[in-house]
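Selected chains only, in their assembly positions.
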Amino acid sequence: MDFEFDGRTEELRAQLLDFMTEWVYPAEPVFADQARESGWSHPPILDDLRAEARRRGLWNLFLPGVYGAGLTNLQYAPLAEITGHSPSVAPAALNCAAPDTGNMEVLAEFGTEEQRKEWLEPLLDGRIRSAFAMTEPEVASSDASNIATRIERDGDDYVINGRKWFITGAMSPLCQIFIVMGKTDPDAPQHRQQSQILVPRDTPGVTVRRGMETFGFDDADHGGHAEIDFVDVRVPAKNLISTEGSGFAIAQARLGPGRIHHCMRLIGMAERALELMCRRVSNRQAFGGPLADQGVIQDWIAESRVRIEQARLLALKTAWLMDTVGNKGARTEIQAIKIVVPEMAQWVVDRAIQAHGAAGVSQDTPLARLWVAARTIRLADGPDEVHRRSLARRELRRHQPTDG
Amino acid sequence: MDFEFDGRTEELRAQLLDFMTEWVYPAEPVFADQARESGWSHPPILDDLRAEARRRGLWNLFLPGVYGAGLTNLQYAPLAEITGHSPSVAPAALNCAAPDTGNMEVLAEFGTEEQRKEWLEPLLDGRIRSAFAMTEPEVASSDASNIATRIERDGDDYVINGRKWFITGAMSPLCQIFIVMGKTDPDAPQHRQQSQILVPRDTPGVTVRRGMETFGFDDADHGGHAEIDFVDVRVPAKNLISTEGSGFAIAQARLGPGRIHHCMRLIGMAERALELMCRRVSNRQAFGGPLADQGVIQDWIAESRVRIEQARLLALKTAWLMDTVGNKGARTEIQAIKIVVPEMAQWVVDRAIQAHGAAGVSQDTPLARLWVAARTIRLADGPDEVHRRSLARRELRRHQPTDG
Amino acid sequence: MDFEFDGRTEELRAQLLDFMTEWVYPAEPVFADQARESGWSHPPILDDLRAEARRRGLWNLFLPGVYGAGLTNLQYAPLAEITGHSPSVAPAALNCAAPDTGNMEVLAEFGTEEQRKEWLEPLLDGRIRSAFAMTEPEVASSDASNIATRIERDGDDYVINGRKWFITGAMSPLCQIFIVMGKTDPDAPQHRQQSQILVPRDTPGVTVRRGMETFGFDDADHGGHAEIDFVDVRVPAKNLISTEGSGFAIAQARLGPGRIHHCMRLIGMAERALELMCRRVSNRQAFGGPLADQGVIQDWIAESRVRIEQARLLALKTAWLMDTVGNKGARTEIQAIKIVVPEMAQWVVDRAIQAHGAAGVSQDTPLARLWVAARTIRLADGPDEVHRRSLARRELRRHQPTDG
């Protein structure tokens, strides 16, 4: 047992921290200003940051294998954490932002050569963006068997009908390709009903209706969260990813790395909030001294630190398990971090907000936005409750009388 | 001891519930649509609602004494709760929205006849709106001795310099008058340094700089939360409210009724959220049955109900105490409801959001906005922690050894 | 709506507070000393206290109607709270201790004249004690349909077989009569299967096996909590309370008042703990000042105060509802206080323990015992979870679409 990062990781961490200090943090206010006027497109300064990141070799770090940087989950995890210090800017600057990351993983692992050429290459290159269209407004999408969108074979084509919402990134005009999840065979066994298919944005029948808000934010600076109608949308059969009925399995495959990315970024966000809290309470005076002298605030700080440390260790162990025994062997831990990390991050950010007073809820600190990010992730990929129940059932089975 | 409302209260409750059903709830979607296009002004439908409320005698219910409906705190409290079922529409429709309520109370109690004629009358009439400019960006305003804005006598005038923010309502062009809190004598004893003064919006030197956001919301439909600069702003001496040095006492006087209003509205908001949660989980299916069958969700519902009941009783008792022994005798309870009610409401709304999934954080339900209202009130009028500490000190004194 | 106690209540409160100060608190250390040597009998000083309480007219206050003091639930509730300040001594001193109170209520309401003469009179007189034998070790007794004890008619007798445990008071040699709950007809509808029957302690086949402990306490000073075997126990048919099949209904009837008693006593216990905490932290020095100056401890005190106030109002409202609309109309509230009050009391006592350091967990303060009392009541009469679920279902029905 050893808690030190390996050499490659330490080297990349150092390079990334330099990039954060020299480029990302200074760009934050510019990014925010430009965001007010760039509509659903990204603020132009992002292009400069992306060019610089690429120049420094800090590009596609998330992607294992030959198409990306080739890092293990355990190696990428602490880098993802660092990008969480500036979640509006850093992940996009490194071409490591969701949902493109998951989409690129899927194309790299399951795509045909043609699919990879047409969509993976421009994504790796940062020329376009992509979306993953799974969640639907009419059903509890946490139960995959609820999905109502249909993908029906018709000759050499598939025809897609359904409504999706909260499709992150899809409001951006750069977002050229959607991976759509739907049912090809509603009568198949529960986890063989779904398929995933590539739908170019400009296909007839695709209507991007509006951006969904999260607590008043439209997240336009990274492409928002679209509601999209698919009405008799026809694409060639070769657009199917892998085979009919493999949609659930593909979705599962992207979940593991996605969790590590999300969770490590959230840990970075919590660290940022804790740092802001510490600075604020050291500088702000009330009732005869700095807020930092108040016991209740010290309690928040201590609790934040111990929660962050624990969550990080669990996320890193999960990454290690994925690297060593695979996603299936890490199933309990992959669920565990989904349960633990967003709630932890939300708690820490909430305390930082409280320590900031009115400024904490305003546009003058990143805290309100960080809080919303943590809160909404507790609903994404299935609400906490679904994961808790599933994890509990596995635990119960471990202690069955027959297991002695 | 008797837990029944009196006849006048029951009568007004019935009338108000009718108005809610017939006018307010149907207006909510229209209000929301219009709000998208009405900038910092209120949605036009509000004018119809206000006319109707007035016609029905549901107007200025909050105001005791001759200028208003003459209700006690205990009589008005359950009416305020009902307006909380639709907090964006109902309070404004009844001319019972903060901060106008507190400002009218101050003018009614402390204003000169001239001040009442010039400002109270149009406010009671609903022709203008008003703001209360206390909070400052540079200091922890929970400690009143921190206030940096200066109000200096210069001949027959006062000259005001300072910066205020989160001045609710002040972005509305209808908001014609600001009550500004500042220091007239920084060398006086701590609670005699401040004064309050009337500053018309169009006075030279007043600059309304921007609207502050709360978790991404600008609250434009009720006048936002402005940041305002006061640079050498000169008003006649007769604009002072009451006497020099009475600013802190006037602020205290408005606190008590304001707490009842806020807290009862929050209780109404919690009831609305609980109702939405119950309906949602009854209608939504997952994993083989309605969400309402899941034990964890039943737990949220039960916990919501018991928290709401307790908080309401405490708020009603506080109103009763204010009516019978006065605000000073009710000091512990006035603090207690500030501690209890917003946290309760936030918790209930958060559970309702979780039960709604992505819809809960979006613009398609009122929940995200309700949550933000509850969360920000935990910071308004001093953060929770200030009230907890003060309440604790009073409790500790009660148990001093000398008290036996 | 009026939050003042009536005259009779205030008078009795004053008399009871005098008795607490003059007799109960001074007796506590003597009681504790004697308890170490009195085995399963009560400490002898209790007899003096009972004589004095009776002399003062503070006797059987809990019992409404002609057999008791004739108080309403709302009148008795604040008196029960006061006895909670000294839960080991005061309730017993006033002949107001569970389970005798519930048993006397049952006999007064459902007993035949003969049953009342034989058992109610000596209980009212304080000459004997009684037990209520419901809980069983082998089943989840929170689900009444699980009860396995059989009560079978055989000629002019009933024959009882079963095992009960946690039968409070039954280890005391003074405990002469058990009310036993069992099934007379396992094939009847679910709530008509059970009956209650009077079983004198010395009936052949009754074996009191041992005292059950709660967190290391045997509670010998008020008769412990017995495990009892009933093997072919034969009693005359006239010992049946009310009719066959009415056992569940009788149990329900005693629940309501029992809840008020328990809950108000717990509120008194929480007040005692808060007082002890305030005194302790005022007197104890650490890190350069009294503990009372530490923000975290002030936070506990404030939170304790606001939780106690809310819980008390809810319990009092419940008593008022029981008096005005009956137990059935108060069903939600009767469950609500079961959910709220023990948890509140446990929390307050836990904070008081923490503030006392090692002394708090020891035999030198009453805190550990108070904590155990609160914790175990969360399991008595059905665990919290059962009540939460039931309350939630009623809430869900209120918001059914058809209720519109």
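Residue numbering begins at 1 within each chain, and the chains themselves are lettered A, B and C in the order written.
We take it that a contact is a pair of C-beta atoms (placed from the backbone, for glycine too) under 8 Å apart; a residue touches a chain by one contact, two chains touch by 3 or more.
Quantities reported herein were computed from a predicted structural model and do not represent experimental measurements.
Visitor: Of the identical chains, 3 are shown. What's the total across the complete complex as given in this file?
Guide: 4
Here is the rule we go by: only the chains that are shown with their structure count from here on.
Visitor: Could you tell me which chain's Cα centre is nearest to the average position of every protein Cα atom shown?
Guide: Measuring from the global C-alpha mean, the nearest chain centre belongs to B.
Visitor: Just send me the rotation angle from a CA overlay of chain A on chain B, rounded to the nearest 5 degrees.
Guide: Superposing chain A on chain B takes a rotation of 180 degrees, nearest 5.
Visitor: Approximately how many whole Å separate the CA-defined centres of chain A and chain C?
Guide: Computed from C-alpha means, the inter-chain centre distance equals 53 Å.
Visitor: Report, in whole Å, the distance between the mean C-alpha point of chain A and the mean C-alpha point of chain B.
Guide: Taking the mean C-alpha position of each chain, the two centres sit 37 Å apart.
Visitor: So what's the Cα centroid distance for chain B and chain C, whole Å?
Guide: For chain B versus chain C, the centre distance works out to 43 Å.
Visitor: Residues of chain A touching 2+ other chains?
Guide: Where chain A meets two or more other chains at a single residue, that happens at 294, 296-297.
Visitor: Of all residues in chain A, which touch chain C in the complex?
Guide: Touching chain C: residues 294-299 of chain A.
Visitor: Per the contact definition, I'd like the list of chain C residues that touch chain B in the complex.
Guide: Residues in contact with chain B: 1-6, 74, 274-275, 278-279, 281-283, 292, 295, 297-299, 301-303, 305-306, 309-311, 313-314, 316-317, 320-321, 332-333, 336, 339-340, 385, 387-389, 391-393, 395-396, 398-401.
Visitor: Could you pull out which chain B residues touch chain A in their complex?
Guide: Touching chain A from chain B are residues 135, 137, 139-143, 146, 165-166, 212-218, 284-287, 291, 294, 296-297, 354, 357-364, 368-369, 371-372, 375-376, 378-380, 383-385, 388.
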